[in-house]
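First the structure, in the form of structure tokens, and then the observations on it.
All protein chains of the complex are present and in place, except for one that has been dropped.
This part shows chain A:
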């Protein structure tokens, strides 16, 4: 911890924070500058925050981001559509299938492809599993950051089971590249269905145990109630979406407001909080896990029969058997793999409810094989701006739990 030195050089990040000479009169102590990160173990990711502290209290803060910026928007301008799926994986890597399907749905909207019901239901199942995995990480780690390791261990075993389901469905675990433009690359296998059913049976008691451990735990509550609260008005102004916005009391959920992938067929509730503090965010995520389980149960129960991919030969890879015997299939296979198919001219915005909020894809196509411009609306990037305001006047340990409960994912933040 260093004391504030001369910060007259305006190019240093954080240099526009209140200088000690002018404003420290009103503070109890001399202000100190604290570098929280970039490689701080409690930030779980590469985040730097330059905090100005008055003793133990945070006076102001300034984030530095971009440590893992990979220029996805630039790369996407050089790639045919199906190759962009692998970029979306690496944004919110805690819930990759949501990103994958969000991108596929954007392209389907551009191409006007109608996806069969079965594919949509499979997508819903996978997306809700991804949401559960995402929330499990967030809430499990919130426990770790407040000093309770047990819950994290309980939940991570279940996350592992979700990853095994991914493996069964698409072969990969973290960066899934799941599904294809037009549907799924393969049908749900009996083994995958068995694994999902086993998960639905085994997970609720563990989740109940986790909730028993945390929800009314006096120590935990004292640590997080009224920590990092934000009003609904400020949250909207800051562009919050997802569980963080719902914790502040706004019932905005893309799944309900603009249903995609047959979400209108399912019955579920949107949990909302009141004060937008860390406890509310925690509780909203917990409740969303239960709602996601409800959705998965309904989707699995009513899984329609029929094809699992759309009739879009120009974008959906033909089966390998066909490629070897059928001229047309071979040509399509070649064209898809080499990315030689021109997309129609158009401009489309599509949003899905990601683990952290409205994950949007703004795609402009000029008729070429690649997007002319692709902009990702990355919810983390937008709501992380509010972090200093939420930390103001609190202590360092509070700042850690606020970041944890906001679920800032470095990959999504930096894009």
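Brief remarks on what is shown
One rule holds in what follows: a contact is a pair of C-beta atoms (placed from the backbone, for glycine too) under 8 Å apart; a residue touches a chain by one contact, two chains touch by 3 or more; residues count from 1.
Please note the rule applied: contacts and distances are computed from a predicted model.
Looking at the choices "Beta-ketoacyl-[acyl-carrier-protein] synthase III", "Binding-protein-dependent transport systems inner membrane component", "Branched-chain amino acid ABC transporter permease" or "NADH-quinone oxidoreductase subunit C", the name in the UniProt record of the chain not drawn here is "NADH-quinone oxidoreductase subunit C". Of the candidate positions A:69, A:208 or A:274, contact with the hidden chain is made by A:69. When the missing chain is restored to the complex, the residue among A:238, A:279 or A:309 that touches it is A:238. One of A:280, A:358 or A:412 touches the chain omitted from the figure, and that residue is A:358. Residues of chain A that touch the chain left out of the display are 11, 16, 65-66, 69, 71, 73-75, 77-78, 109-110, 234, 236-239, 250, 252, 257-258, 338, 340, 346-349, 351, 358, 360, 362, 364, 372-373, 375, 377, 381-386, 414-415.
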